[in-house]
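Note that one protein chain is taken out, while the other chains of the complex remain in position.
Take a look at subunit A:
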Amino acid sequence: MQLNTLSVHHLSELMGKKEVSSEELTRFYLEHISRVEDKIKAFVTLTKEEALARARAVDERRARGEELSPLAGIPTAAGDNICTRGVKTTCASQILYNFIPPYDATVAGRLKGAGAILVGKCNMDEFAMGSSTENSGYFATSNPFDFDAVPGGSGGGAAAAVAAGEAAFALGTDAGGGIRQPAAFCGVIGFKPTYGYASRFGLISHVSSLGQIGVFTRDMTDLALILNEICGHDDKDATSASVDVPDFRKSLVNDVKGLRIGLPGEYFGTDVSPRVAAKVREAIVKLEELGAVCEEVAMPHIEYAPAAHYIISSAEASSNLARFDGIRHGLRVEAEDVLTMFKKTRGQGFGEEVKRRIMLGTFALSAGNYEAYYVKALKVRTLVKQDFDRAFEKFDCLLTPTSPATPFKIGEKAGDPVAMYLSKVYTMPANLAGVPAMSLPFGLVEGLPVGLQLMARHFDEGTLLRVGYTLEQSTDQTRLKPGLLL
């Protein structure tokens, strides 16, 4: 049995029927990791011993007849910017190479409480800045469908881990597409909940107002199970929403009849690759066959979203990253006085892309530029939000390609930071508006996955689950397997 292609709910069933123990499952995953990791390089830290100990503890609880969460005993992974108590959390940065948080991110703690087994921390673009995971402070990750291609970013490690069968699901973070774009590139589901729905406590954030913890999964049922665990108010996070969390399994409805789906023309323009656009049209046709009403909608301010996003995220990053100064944690480069120590520590600890954004953000916030850049970007953000509000007056959800193109080659855009940034041009608007958004695999183009993006109203994750589930039930294009799992 190929345990590492099964979804969480299948694995949970198998464990419930005692056909496999959590320890066996975890060993299977760990052995698979040791076989494929030299090709994929999805992890910056592996937690083999802790994982096996936890798996044995879950088996004992199951043997005692305790009622367990569907996530109990399931091997999982998390992006390395999500704090895990006692386990190194480095944001794939040299500046935090030795940082071991004394606390769990609330979301990581909830999964741990549900009995999920953390097998490791995933590689990413340093401090989640990037679109290819080439900007890691340690090494690049490969796309499981093509080892010469990037897995996307910033959460390329976590996406690749799920795609390559190294984890049954994974936590990631999405401030501009850091979950959805790598999910599209690696052929898995990537989901960013509504801003404030899942706690941000313990997320080493570079952009407070845009970033959200989310999840990579293999199917929609798994997604519902995990959202059930990670969503909900947290007293430790002041931005956490106080809204009730429904049982997301109830949204797994195989029916889209009468559902109004908007197709923003701005996402189907000249920058999208024709073969990706064709694949997305195929999905639209499928949804129409199933009874959905698909119509074009105008979102005129979307084109300014990347510029506004770049300013806002860089501005917030320049402030959020100021705490990495060598005083309390992480790297310290000794020097003759404190100012030189700050400079040397940050000079050596941060990579090129991080420095670029810190400088950009510092520039955008500095006296004389503040109004021209930062305040203007906030105004654009408001206009983008209004575009979404207007679209959702008429439509239940919006459908677009997740990325304009399929995964590019490692090194292909490394020298062109703007081109790299624009590979997330379609995912950024949802972060500016704070709406829930999902990338769903839909077939291959030249052997590489294509992602469909679906966006809905605030706190209406249910509609996304419903559309995703219906597509999943009606076509096999949503289940993609890379060669190394065939």
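As a convention for this text, a contact is a pair of C-beta atoms (placed from the backbone, for glycine too) under 8 Å apart; a residue touches a chain by one contact, two chains touch by 3 or more; residues count from 1.
Keep in mind that, in the parts below, contacts and distances are computed from a predicted model.
**Q** Report the protein name recorded by UniProt for the chain absent from the figure; options are "NADH-quinone oxidoreductase subunit K", "Sugar ABC transporter permease", "Aspartyl/glutamyl-tRNA(Asn/Gln) amidotransferase subunit B" or "Thiamine pyrophosphate protein domain protein TPP-binding protein".
**A** Listed in its UniProt record, the absent chain's protein name reads "Aspartyl/glutamyl-tRNA(Asn/Gln) amidotransferase subunit B".
**Q** Of A:45, A:273, A:319 or A:386, which sits in contact with the chain we cannot see?
**A** A:319
**Q** In the full complex, which of A:327, A:359, A:372 or A:419 touches the chain missing from this view?
**A** Reading the full complex, the residue touching the unseen chain is A:327.
**Q** Can you say which of A:185, A:201 or A:350 touches the chain missing from this structure?
**A** Checking the options A:185, A:201 or A:350, the one contacting the hidden chain is A:201.
**Q** In the complete assembly, which of A:237, A:255 or A:412 touches the absent chain?
**A** A:237
**Q** Just name the one of A:25, A:83, A:287 or A:420 that touches the chain not displayed here.
**A** Of the listed residues, the one touching the omitted chain is A:83.
**Q** Quickly run down the residues of subunit A that touch the omitted chain.
**A** Residues in contact with the chain left out: 81-83, 89, 91, 96, 99, 101-103, 105, 200-205, 208-209, 235-239, 315-316, 318-319, 321-325, 327-329, 338-339, 342, 362, 365-367, 370, 374.
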